[in-house]
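The complex is shown incomplete by one protein chain, all other protein chains being positioned as in the whole.
Here the chain labels run A, B and C in written order, and each chain numbers its own residues starting at 1.
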């Protein structure tokens, strides 16, 4: 069992399911012969041929629309959108077709499909290549939205996404595509798509994050530990549905909560979690719920991106503020 | 001065600005010769001609993209999207072009443009004709999002939107297009695009809503008044930016808050307001912040729409819950 | 530093006289053909296809068209009496849907567009289902006829069905199924949307077993063709997809059926897609809630009635002596009975239970929605 990256975890899951189920096909721009811009589908074209790993025309609405059509005939398409910044041309197909087919046909036609894409900043990529607009997707009933933060979770969650009978959006934090290696067994075991992970138990404050921000959050928790602050760290993993009960339980214990995400603050998913807590755990709160997020501005170009991105320092500051609140 | 409907307020504002400024043009599907499906542009084609009131091809991405191009040359396009449910094909043009032009050219090119559309349910319209996805728009920095709830506000806010130097999304609650009449003077006076309205002062609880839900909210406030509960009612009006200071001030006074909107709950704008309050007014809260919203499901077809839609009864229940909380 | 050249006014003037014409050679030629068998006066302008020799067959098509014709009128009445709201009629366009769908086999798949009642009916979808959908009940899209079980539901988002149809066709291609093809439809206005072209382009690139029929009824809501396009034919849009486009007289059901039939056979045999523009006329308003008198030229409209598809087929059948006034009256009575029955079924459909707004969201309802479902249940069961 070799140590693999998150990216390799993605590849391994797709490979596993393609081997297992002839109905699974991968499609997208450059995913075929060349294996994708990040190599997420590397080797699959050679292994499964051009009928199961399809280089599509450069058209995102088409890619999702094709997937809807294929899934309606009991295939299991895994579509790649090259970067999350380019999901918008396909937004109509996601919102009005993919998310609704089961509902509008009263279950006659269902869509077992995955739309996966690299997302988030921090790799000094050009404009539109650093977006983190998960809140837009998580607001749409009828789809699921999932984000792994480790190689092992990438593998187990993507397996689950591919097997899920409904459309799943799978967001891959590209900043940590190759950042960490982990031993992951190719055992075909899928994770549930409705549970978060408590990555570290703690008693003073709950930190909720997902994707690449988990790294910064864990670093901040380490730093605070040295100051004697015990952080409970939750990897949210599923953005729709959100595992609110686990978060509420944690906050009932710690009395404080900070949510960390890259996305713009206003209307970001931090708001949703804070709102749920302010409803379900109000009396447990010793301090206002903090949100450490991208600012309410457009993701800056690479040279100024660091001003925008949450980092461990901003998280630490917010933790201190919560701990000192009275 | 005649009493006019909200729809006529919209028409009057467009007319006023077209008369005043040759750069103002209206465009969209069916807006020209026939005056639009709801008649929002009625009479303008005849008055200003086919060069200023344009029947576009049936293509939403084009409509917004055209507006971006025209605005970049100092025209002031007012684009109509026929129903909010059909905004998705244009989402890419809104998010990646309209919202960012000023920022990405460091102010060299700016886009004084309006995208207006009827939104919301309650008129027994077919699928996709009852959407209320304002949260998706309000999450995008670089645009403004505005919703009037009365004829007079429709007029004053739309004037402001047309004159604004940046892109404004103008959402028209079609359920009350013709519901109320009000005397509105065609005086060219615009409202600011960053302030909410306190429609009723109260001391026990703050109700925040917008659009057609204002009607239900005011009804609920009336009912509660009879039970001796004094509601402060806020018409949010601008969804981006949100006038948080006014809401915080109100909640500091009342100690309770309920947000009412048609849109789906998870990731709806109610979350954003609740999150801000849970941060800025936590210690003033006597009760959890309530949200009365559409459920987390797809807007049902007309026959079942009433199960989904917030109404005065649901608001009243939530107010009682907040008042009884301890 | 040598500066790039910006103005060339004089030289341009010279150039203009000579122009680039002399320096060009033709590298590609295309033409668009048009198909018609039966003209508006029921003259047979070309030898009929085999199936049309069979009068019983034509009589079936006639009956179906007549039924849909009268269904439209019925629905309009229902609207006037406040029984139903928005419904997009197919008056005048019956030959398009009936002709195209009658060329399908059970193995083929239909991907309808929102105005597709006629093709759906041929496919076995019952009128009360379509009506239920328009009245506002999701169950209308849960098509019950086995032939239509895999057909896609009506899409409301104009043009979004074209990529779906390409996807269905792609599934067939990938699976190497040689007995199947996909048939889809779209309006003339729909050809302005990006999704239409993206699907066309992909269909050509992958040689998909797909036939796309444009119901060119000359109107997109209140906008006539000229607001949508500068093209002399919509069939020529296929040239941008790199495959054949063909025009057909959409009021000649024989031509529609023959053309679609041949295109489907080509598709099944691996010959790739075809775009078919069926020229017809929307003799009804956009929907029941629209008033066409506001924007349609009366004279144009009256002329269009002269070319209406039932007239010529009726004449042909009368000449062949398989139809006369008496038999048509009998037919009409039967038809009206079916329509009444279907309308009754649609209007008497009991409401779905309140909980149903959650029950088809996911295979398994997440906790959050379970709680909301319970809330809805409690609220509406008590009342």
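Convention: contacts are C-beta pairs under 8 Å (C-beta built on N, C-alpha and C of every residue); 3 or more make two chains touch, one makes a residue touch a chain.
This one's a predicted model, so the numbers in the text were calculated from it and none came from an experiment.
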Give the labels of the shown chains that the missing chain contacts, considering the complete complex.
A, B, C
Contact residue for the chain not shown (choose from C:86, C:184 or C:201)
C:201
Residue by residue, what part of chain B touches the chain that was omitted?
25, 51-52, 56-57, 59, 61-62, 64-73, 75, 77, 89, 92-93, 96-97, 101-110, 141-142, 144, 164-166, 194, 241-242, 244-245
Residue numbers in chain A that touch the chain omitted from display
29-30, 33-34, 37, 55-62, 85-86, 88-89, 124-129, 265-266, 295-298, 300-305, 307-308, 314
In the complete complex, which positions of chain C touch the hidden chain?
1-9, 11-12, 14-16, 18-20, 22-37, 45-47, 49-51, 54, 57, 59-60, 63-64, 98, 101-106, 121-124, 147, 191-198, 201-202, 204-205, 207, 226-233, 236-237, 239-243, 246-247, 255, 258-259, 261-262, 265, 272, 334, 338
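Simple rule for what comes next: only the chains that are shown with their structure count from here on.
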Pick out whichever of the two, A-C or B-C, is joined by more C-beta pairs in contact.
A-C
Counting only C-alpha atoms to place each centre, which chain is farthest from chain C?
A
Length of the line joining the C-alpha centres of chain B and chain C, rounded to whole Å:
35
Nearest whole angstrom, what separates the Cα centre of chain A from the Cα centre of chain C?
39
Among chain B residues, those touching two or more other chains are 61, 85, 88-89, 127-128, 266, 296-298
I need the residues of chain C touching at least two other chains; which ones are they?
138, 156-157, 194-195, 361, 368-369
